[in-house]
Structures are given as C-alpha cells and as structure tokens.
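Have a look at the structure that comes next, please.
Note that this complex is displayed minus one protein chain, with the remaining chains in position.
Naming follows writing order (A and B), and every chain is counted from residue 1.
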Amino acid sequence: MNWLEKMLPKLVLAPTTVAMIVCMYGFMIWTGALSMTRSRMLPQWEFVGFDQYVRLFQNPRWEVALNNLWIFGFLFIAISLVLGLVLAILLDQKIRGEGFIRTVYLYPMAISFIVTGTAWKWIMNPGLGLEKLMRDFGFETFEFRWLVDQEMAIYTIVIAAVWQSSGFVMAMFLAGLRGVDDSLIKASQIDGASAWQAYWHVILPILRPVFFSAVMILAHIAIKSFDLVQALTAGGPGYASDLPANFMYTYAFNRAQMGVGAASAVIMLFGVLAILVPYLYSELRSQRK
Amino acid sequence: MTSRAPINWGRWFIYATLLLFLLVYLTPLYVMLTTSFKDIEEIRSGNLMALPDSPTLAAWVKAWSSACTGSECEGLAPFFWNSVNIVVPAVIISTIIGALNGYVLAKWRFRGSDLLFGALLFGCFIPFQVILLPMARLLATLGLANTVSGLVLVHVIYGLAFTTLFFRNFYVSVPDELVKAAQLDGAGFFSIFRHVFLPLSLPIFTVTLIWQFTQIWNDFLFGVVYSGSGTQPITVALNNLVNTSVGGKEYNVDMAAALIAALPTLLVYVVAGKYFIRGLTAGSVKG
Partner (left out) sequence: MGALNIKDVTKSFGETDVLKGINIDIADGEFLILVGPSGCGKSTLMNIIAGLEHETSGDLDLEGESLSGRSPRDRDIAMVFQSYALYPTMNVARNISFGLEMRKVAKTEREKIVKEVSELLQIDHLLDRKPSQLSGGQRQRVAMGRALARSPKVFLFDEPLSNLDAKLRVEMRTEIKKLHKRLGTTIVYVTHDQIEAMTLANRIAVMKDGIIQQLGTPDEIYNDPANQFVAGFMGSPPMNFITAPVVDGQVVVDSEGQSFALSLPCDDSIREHAGEQVILGLRPEMITERKPVTEETWIHHLPMRFEVIEPMGADTMATGAWNGCDVHARLSPRAGKAAADGVFEVQVNTALAVAFDPNNGERIR
C-alpha cells in the first residue's frame, strides 16, 4: 500500500511527462533531423548535411520573410510597449469607468487573429475601405492601398497586430503600476519631484521587470505570427508580407518541400531561444541574488 | 492608492485620450457589425462608417447556412459544430489533467519534479512550427489524420503546459500544513485532492476553462494543418470563406461570418472577462 502511495505522484505526472518528451522535445529533434535530409513530399532519411539550410537562405522568399520579421517585430513591440504604457499610466489616474475602459481595451485579445485579420482586411480594403471613407469625408486624393502595395503590406500587419495586443500590454503595465508602493511616490513628492518626474525617475525603473516580460511575450507573439498574416494578406501581394511561420507552412505543406520547411522551423526555434535563454538566465541570476 | 496625486495635465486631456482609444478599439467591431447588416449595393456606394439604411439579416443567414467555404457551400454552420466538438473535450481533458499535475507539482514534489515543471514550461515557448511535421506523422500513424479526435489530442497535448502552470501556481499558495493535517486525519493522495483541494478550486477552474476555451476556439494553425475538408474548425472555414470569391466578394457575408466565429469567445469575455484577464496575467507578470 505504501509503495503505491509513494509512486502515485509520479504516476500522475507520467502521461504528461511522456507527452512532453515525445511531443515537444522528441518532435523538435525529429524536425531538426528532417531538416538535414532530402525530404520533399515525404520524409526521406537521406542525410545531406546543411544543404536545406543553404537552399533556405538562398531563397528570396525566405529573405523577404526574415526581413519582414525584423520590421514587423521591431515596430510591433515598440508601438505596443509605448501604447500600452501610456494607456496604463492614464488609466492609473483614478479614472471613472476604469473597469469598463479596461474591458474594452482588452476585448481584442478574446477574438481570433483570423477574425482580426478579416476585419482589418475589410477596413483597409483599397477601393471600399479607409480610402473611400476618407474621400467621402472630403480628402479627395487620399490613398490607402497598403494592402496591395509590395512595400507597405507588412505595415498593415503591424497595425492589426498592435490593435490586437496593445490592450494586453496595458493590462500588464497597469498591474505593475498598481504593485508600486505608494510610500515611494510620497517620498519622491516630499523630495520635491513633480508627478512627471516621479513617474520617470521612480516608477518606470521599478517597472523594468514588466518591460522585460512584455517584450518577451510580444517577441514570442511576433515570431509565431501566422494566423494574422494568412487572414489579412495571405502573405501577399505575392509574398511581400510573408513571415517565417507562413513560409514554413507554405513550403512544408503546400509545396511539398519538407526539408526546407523543417529547416525554416528550426531557424524559428533558434530565434525564440536566442531571446528566451538570455532572459531566463538573467531571471535566474537575479533570483539567486 | 487613494493618496497618489494625479498628473495635472488636465483631467480632460486624460479622458479625451482614453476616449479616443476606446473608439480605436471599438471601430473594427462597429465596422464589422454595420457592414454585416448592409446589402452589397449599399456597401459599394457607401463607406465604412455609414450606418445601414435598411438593416437586413440576409448576410448572416447566408454566412451561417449557404456561404461557400471552398468547394462546399454549406455556410459556417457545420464548422461551428466542428469547433464545438473539438473545444469541449479538449478543454475538459486538458483542464482535469492540468489540475492533477498542478496538485502534484505544488504539494507532492519529488526529486526532479521541479526540473520536469521547468521543462514543461520551457516547452510552452517553442514555436509550434517545429512540431507540425512530426505531429502530422504521429496522427497519421494513429489513424487520426484529418479527424476531430486528432485535433482534440493535439490541443490537449499542447494545452497541458498552460493548464498545469495555472493550477500549480494556484495550489502552491495553499498551506502545506493542510496537506499534513489531512494526512494525519488519514486521507490519501486522491482523498486530499477531492476533499481539500477541489472544493477551493473554483476560481482557478474558471480561469483555466475560459483561457483554454478561448485559445482552442481561436486556434488556426493546428486547425489548418490537421483538419481535412469536413472536419475543419470555424477559424479555418472563415478564412476559406473570406478568400473564396465565387461571383464577386460579398463583404457583408464575410463580416457576418467573422462575427459568428468571434461570438462565442466574445460572449465568454463579456460575461466572465475578469477571469480571462486573470489568466492572461497569471503566468506573465512577474511579481
């Protein structure tokens, strides 16, 4: 009886552990291995070293996707952070109806990226959307054709993504602000600081951990962005607004190029690790202090 | 909180800015709604912001029952039910397993259990692109390719990390002495869970259920990769519907369809929003 009781906790965790080992770490290794093979439509275990990676990085579409990721990632994170922070600070000023406002700011996170993409696709519709609206308002020569513009398509994705996620950043900062000890503010006021200075010199530095968390989460969302692109631009026009996740899907499943697809997935993984590992490291370090 | 002096830009400026963003966030919803109630002529002649002249439900009916999603024209209805059939089991199963996992990790730790938790958490962060291909093989091997059950399995497996996290963090705050007292009272592993932990778990169950429901209902990636025609969830069907322009684009139908797809999670949000927010900030705000 006793032995069973002792083993029970481990037995309970066993299925999840197996699932994790196989379906996360095992699969990652499998994909990594596949990326070094000749596979096209079906896995072919003929190893070709880093050939697929070479092909990948010589692929102009991948180059565009990576480029887009930088642009999108940077803008998405920066704008969401600023917007989220500003809104959080404003909401922290004892606003009437705060609960209602917060609810509205956050509802976009409850809907699918597909819905968001669909809605914004309509709003930014070249002939009938924003352009027509502005022209109807009197701006006769207003043009808004970003959706079908090779150069600007990626920025439409930024707009929709910021709309969807900035509320979340605001919620994080608001929670962080609420956690700041009031006595710090009072102390700084006694020291003669204006409200502005109090925020800039005292509160914001305390919010640093929230900044990092937010950046982490936003970066993660950016790298994984797939749904939004599919719905908003389908990677178009052409592949001008492709992101790595869309590239991977297209090549692995639509173009029967598993090897290349796997390679792109591995690169995405490394991208995430490149952000995650230093962050975790610094978290653990500061906890040990 | 009561003694913090507000920034003196003038309260009006603050309210104005907040109001502006209220409009910004609400506008897409407004546009979707108004467009869905217009007829195509109105859409072509009018603009985004105009209210419908004579609102009609025609687009909605079409979106639900006869719009084309690729080669079929059955509307979103069958796919709505697909999503339901995927979401309900996946949410329930992943939540229950997550609860038990969280219970073990919080109160029955053993050598390596923390490492396990860390590994599980780490797995949360990986881009799913690295498991898409092998998972497809696995589903094929299990005979679950392109099935609803296959999708349920996928969502359960990849939802475990989050559900475990939620429950573990919640149960950690239950005093250890409660477990000791129950042990002395003669309760075993499952008895303690049933009589002591479960009764106080309503808040976390709510958060987890809402979170999982939203995540799985809104998923597109797994849906598009692992479903076949007939077993697609509503997000995939929506995307197909919008991108299928048989005989010219019907924007009103598109919008109605998008709203239908968004309705369940929006409704849950409106009703139980604070639990959703709790779930969002549960693991992410370090404090």
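Here is the rule we use: contacts are C-beta pairs under 8 Å (C-beta built on N, C-alpha and C of every residue); 3 or more make two chains touch, one makes a residue touch a chain.
Please read these numbers as outputs of a predicted model, since none were measured by experiment.
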{"item": "Sole residue of B:143, B:175 or B:248 that reaches the chain not shown, by the stated touch rule", "value": "B:175"}
{"item": "Residue in contact with the excluded chain [from B:17, B:113, B:147 or B:183]", "value": "B:183"}
{"item": "For chain B, the residues touching the chain missing from this view", "value": "175, 177-178, 180-188, 191, 195-196, 199-200"}
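Note that in this section only the chains that are shown with their structure count from here on.
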{"item": "Inter-centroid spacing, chain B versus chain A (mean Cα positions, whole Å)", "value": "16"}
{"item": "Chain B-facing residues of chain A, complex", "value": "5, 8-10, 12-13, 15-17, 19-20, 23-28, 30-32, 34, 43, 86-87, 89-95, 101-116, 118-123, 125, 128-130, 132-133, 136, 163, 167-168, 171-172, 175-176, 178-179, 182, 185-186, 189, 195-196, 199, 209-210, 213, 217, 220, 223-224, 226-227, 230-231, 234, 244-245, 248-249, 252-253, 258, 261-262, 264-266, 268-269, 271-272, 276, 283"}
{"item": "Chain B - residues contacting chain A, complex", "value": "1, 3-8, 11, 14-15, 17-18, 21-22, 24-29, 31-32, 35, 43-44, 47-49, 97, 100-101, 103-105, 108, 110, 113, 116, 119-120, 122-123, 125-135, 137-138, 157-158, 160-161, 164, 188-190, 214, 217-221, 224-225, 235, 238-239, 242-243, 251, 254-255, 257-259, 261-262, 265-266, 268-270, 273, 276-277, 280-281, 284-287"}
